[in-house]
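Take this structure, written in C-alpha cells, and hold onto it; I'll ask about it next.
One protein chain omitted, others in place.
Labels for the chains are A, B and C, by order of writing; each one numbers its residues from 1.
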Amino acid sequence: MNITLNHFLIVSSLLFSFGLYGIVTRKNAVMVLMGIELILNAANINFLAFSRYSNSIDFGQVAALFVIILAAAESAIALAIVLNIYKTFVNINVDEIDKLRE
Amino acid sequence: MTYYTFAFYAFAAIILLSAYAVVTSKNVIYSAFSLMLTFFGVAGFYALLGADFIAIVQLIVYVGGILTLMLFGVMLTNKITETEIKTGVFQVLPASIIIGMFSGVLIASISNNRWTVAEKLNNPQNSLVGIGSILMNEYILIFELLGVLLLIALIGAASIARK
Amino acid sequence: MNDISFIQAALAVLFLPLFGFTVTLFFGKRFSKMYLFEVAIISIALAISIYLLFMKLVYFTDAKFVAQIPWINMGDMPGFGKMVIDLGIMIDNVTVIMLFVVCLISALVHYFSIAYMKGDKRYNRYFAYLGIFTFSMLGIVFAHNMLMIYIFWELVGLSSYLLIGFWYEKKSASDASKKAFLVNRVGDIGMLAGILLLFTTYHTFTFDVIFEQIKAGQLPFNSGFWMTVTGILLFCGAIGKSAQFPLHVWLPDAMEGPTPVSALIHAATMVAAGVYLTLRIFPLLTGDALLFIAIIGALSAFIPATIALTQNDIKKVLAYSTISQLGYMTMAIGVGAYSYAFFHLVTHAFFKAGLFLGSGSVIHAMHHEQDIQQMGGLKNKLPITYYTILMYSLAISGIPLTSGFLSKDGILASAYAFGGLTGHQIFAYTGFLVALMTAFYMFRLVFLTFHGEPRNQHKYDHAHESPALMTAPLITLAILSVFAFYTANPFDAGKGWVMSSWIKTPGSVVPEVLRYPFMVEKKTESAENAHEAAIPEQQVNIVHSEEYTEAMHHAHLPAMLLSLLVALAGIGTAYLFYMKKVVDVDKLTSKIKPLYLFSLNKWYFDELYAATFVAFTMGVSKVLAWFDSYIVDGIVNGSASITKYLSNASNLFDKYVVDGLVNFMAIFSGFLGIFVRKFQTGKVQTYIVMVAFSLIVLLFIFI
Partner (left out) sequence: MNTNYFFESLNFLRPEVVITVFLAVVLSFDLAFPKLKKVLPYLTALGIIISSGYAVQDFLSMQQPQPISSASKLPLLAFDALAVFFKIIILASSLFLVIFSEKSSEIKSTVERLGEYYSLILGMILGMLILVAATDFLLIYLAIELMSLSSYVLAGFLKTSTKSTEASLKYVIYGSVASGIMLFGISLAYGMTQTTNLFVAANSLTMNPGNPILLVFVSLMILSGIGYKISSVPFHFWTPDVYEGAPIPITAYLSVASKAAGFAVLIRFVKTVYPPVDGLMMISAYNINWKQILIYLSIMTMTLGNLSALWQDNLKRMLAYSSIAHAGVVLAAMATMNDEGITAILIYFVIYLLMNFGAFFIVMLIRNEINSEHIDDYNGLGYKMPFYGVMLSIFLVSLTGLPPTAGFIGKLYVFLALVNSKMIFLALIALLNSVISLYYYIRVMKHLYLMGSNDQAETLKVSFSNILVALILAIPVILFGIYFGPVADFAKNSAVMLGVR
C-alpha cells in the first residue's frame, strides 16, 4: 500500500483536533500553549506534504521555516505573559482568570 | 517502499499517541515530555517528506528551544515542593462533541477532495540551495519582516517578564 | 416689498428664536432677568410674522417664494447618479398662516409662563427651551425638502423631550419624556424609511422636484403599490408626532410637563406638525394611502373621545380631546378635504391652546390641584378664566358663531360627501358621534369645574383669579375663536376668505388610476390660463371633479343641521347629568360598569401593549430558556444558569412591563441583551469552543 497525500493530511487534521481539544480543556495555561504548538505543527505538516506531492518542496520548507520561527517568538511572548499572570494571580488556571466578563 | 510505509505508520503512531497523551495526561511534566515525542514524530514526518533541513530545524528549535521554554514555564509557575504537578480539565463533554464534529467534517472534506498531485514524484534532493534562493529572492520581504518580528518578540517578552 | 426682502424677513423669523435660545442659555446663569430677552425676541418674531402674513395674503396671494442653496454637491456617485442636496425655504399661504399660528401661540405661552413659572429654579432655562422649540418648529414650517423636515423633526423631538421632562426630578415627568421620545422614534423609523425610498428613487429631497418627477410618471420601483407604501411610511412620522392611534399613548403622559408647555406643544404646534407634514406630502398620496390615513384618523378621533368621557384630571381630558381633534384633521385629509383639515388645524390651535392655558390658570388658582372632582363653583372666583373657557368649549363643541363650528362643519360635510361618492359612510358617522361626545365631555368639564357647589371648600377659599399676564393671552385666544376672523357668513366657511382664496388644495400628482375617482384634474381653461400666467402654484391647483363639488354642495346643509343637533344634544345631556342631576351619574356608571371602566382605563391600551408584549416575550423567553438549558448549558458548561436568568427576567418584567409600548423596545432588546451577554462568560477557553461551534454552524449554513 502506497502512502498518499491523504494519509499525511489525515494525521495532520487529527493533530490539529488534538491541539484544539487540549487548548479548550486544559486548565493550566502552559498546557494551553502546548496545544497551540500542536496546531502550528499540524499546519506545517500540511505545507510540507502539499509541496512534496507537487514537486516544489523548497517552497514548503520555506513556509515551514517561517512558521517555526514564528512559533518560537509567539511562545516566548505567551510564556512571559503566563509568568506575569502567575505573579499577579498566584495561579495559572486559565478558567479561573475570568474577572472580566459579561 | 515498504520501509517508507512502515516508517510512516510508526511516526504517525508516535505523533498521535503522544499528542493524545499531551492533551489528556494529568501530570504537566508527562505532557511536556509527550510533547517532545510529538515533535520527534513530526520531525520524522518532515524527513519522510524530503524536508531534511526542516526536520533538523524542528528538532533544534522545538525540542531545544520551545520545549525547554515550556518546561521552565512549568517549573516557574508551580510550587516545587509539590511532588506531583497536576492540572485539571474542564468542559470536556461539550469540547469533545464540538471538536469531534469539527474534525469529522474536516477529515471527511479533506479525503473527498481531489488534490492536484504531480504525476511522478521527484526524488528529494539536497534542498538547502533552493531554500536559500527563495529566501533571498521571492520572500526577501518576509525574511526581513521576520527579523523585526523576532526583535519585537524579544522586546515584548523582556518588557513583561523583567521585574 | 420684493422677493428678497420677503425671504430675508422669513429667515429672520426662523433664526430669531435660535438666537434667543443661545443667548438665554449661556447667560441665564449669570443674569436672573435673562428670560426677558427671550420674551422680547419672540415678540419681535411675532411682529414680523404678522407683517409677513399680511403681506403674503393681501399682496402676494398666489405667489410662492422659494429660496435654496446647494448644501452638498457630490456630483456623480458611483452606481447612484447625480446627488445634490439643497437647503432651502419655501413660503406659500399655508406656510405663513402656520408661521403666524406658531409665533402667536409661542409668544402667548411665553407671556403666560412669566407668571405661571415664577419661582422655578430653572426659570431662565425654561425660556431658553421654549426658544429652541420654537426654532425647530419653524424649521419644519419653512422646510422645502424632506431632509430638512426630518432634521427639524428630530430637533422638535429633542426639545419637546427637554420640555416635557423639565421637572425631571419628578420620576413621572422624566418617564413621560422618555416615553414621548421613544414612541416618536417608532414613527420616525417609518418616516426615515419613506424618505430614503423617495431619495433613492428621485435622488433629491425637494418636494417640488419629487412631485414633478412623479407627475412625469416615475414611481418607486415603478409600481403604484410602492407609491402607496411610501406615502404610508411618511405618514408614520405623523402618526408618532400627532399622537395618532396606535401611537397615541405618549400624549396623555406628556401632561407631566408644565401646563403652558402643554398648550404650546400638545395643542398647537408639535402635534400639529404631523398633520402639517401630511398636508405637505398630500400630492403624492395615492387613494389607498389616503384611505389608510382616513381610517387611522377615524380611530384616533373615536377612541380618545370615549376615554375623555370619564377622565377626572383636567389636563387628561384636554389631552384626549386633542388626540381626538387631531384624528379629525387626519380623517379630513384622508377623505380629501385638504383645506378644511388645515383650517381646523388653525382654529383648533387657537381654542385648544386657550383651553390648556385656561386649565393652567385654574390649576394655578387651585394650587396645583388637577382633579375636577375637587373643584366646582369656581365661576365666581375666576370670572375671566370661566368666560374664556366657556368660549373655547363652545368653539370645540361646534356651536354657531364660533370658529370651531366653521371648520368642524366643513370636515363633517366633506366626510358626508365622501361617503356619498365612495360608499364609505362610516367616516361621517364617526364624525357625528365624536362631535356628540366632544360636546358632552367638554361641558362635563365646564360644569364640574365652574358650576355647582365647591366640593373642596378649603381649596375653593384660597382660589383667586390669575394675574393679567395670564388672563390677557386667554382673552386674545378667545377673541380669535370668533367666526368673524375667518368669514363673513357665520354658517358657511366655504364662502369666506380663508377657504375661498387663502388655502388652496394642491392637485394630486400620482397617476390617475391611483387616485380617488373624484380627484381628477379638470382640463378647464382656468388651468391653461394659469399655465400661461406661469404662476407655479396654480398649475397644480385644480383637484376635484364636478360631482365632488356637487356632492359638497348638497352635503353642506344636512351636515350643518346634524352637527348642530348633536352638539346641542351633547351639551344638553351634560347639563342634565351634572347641573340638574336628573340622572344619578354614580348609579348610571355602576349600571354600565364594564363600559365605564373600559373608558376610565383608557381602553386598557397600556395594559394591552404590556400584555401582548409580555405574552410574546414570555414565548420568546421560553424558547430561549429551552435553548439555554439544553444547548447553551452544555456548551458553556452551565455557566448561563437558567434560574438566575429567569429571575433577572421576572425582575425586569415587574419593573418595566407596567408601561406598555414604550418599553417594548427597551425590554425586548434589554432582555436579549441580558441573554447575549451571558455568552461572555469570561473564560477564554469557552470562547474558543464557541468559535469552533460557530464555524461548524456557519459551514452548515453556507454549503
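By definition in this document, a residue touches a chain if its C-beta (ideal position, glycine included) is under 8 Å from a C-beta of that chain, and two chains touch if they have at least 3 such contacts.
Predicted, not measured: the structure shown is a model, and the values here were computed from it.
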Chains shown that the absent chain touches, full complex: A, B, C
Candidates A:14, A:57 or A:78 - the one touching the absent chain: A:78
Hidden partner interface residues of chain C, rising order: 71-74, 77-80, 151, 154, 168, 174, 185, 189, 192-193, 196-197, 199-200, 665-666, 669-670, 672-677, 679-680, 682, 684-685, 687-688, 690-691, 694-695, 698-699, 701-703
Touch list for chain A against the chain that is not drawn: 9, 16, 19-20, 23, 29, 32-33, 36, 39-40, 42-44, 46-47, 49-51, 54, 56, 63, 66-67, 70, 73-74, 77-78, 80-82, 84-85, 87-89, 94, 97, 99-102
Hidden partner interface residues of chain B, rising order: 105-106, 108-110, 112-116, 133, 136-142, 145-146, 148-149, 151-153, 155-160
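In the analysis below, only the chains that are shown with their structure count from here on.
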Where chain A and chain B are represented by their mean Cα positions, the distance between them in whole Å: 6
Separation of chain A from chain C, taking each centre as the mean of its C-alpha atoms, in whole Å: 64
Sequence positions of chain A contacting 2 or more other chains: 20, 24-25, 95
Contacts with two or more other chains, residues of chain B listed in rising order: 90-91, 95, 99, 102
Parts of chain C lying in touch with chain B, wherever the complex brings them together: 634-637, 685-686, 689, 692-693, 695-696, 699
Sites on chain B touched by chain C in the complex: 90-91, 93-95, 97-99, 101-102, 105
Touching residues (chain side chain C, partner chain A) in the complex: 677-678, 680-686, 688-689, 692
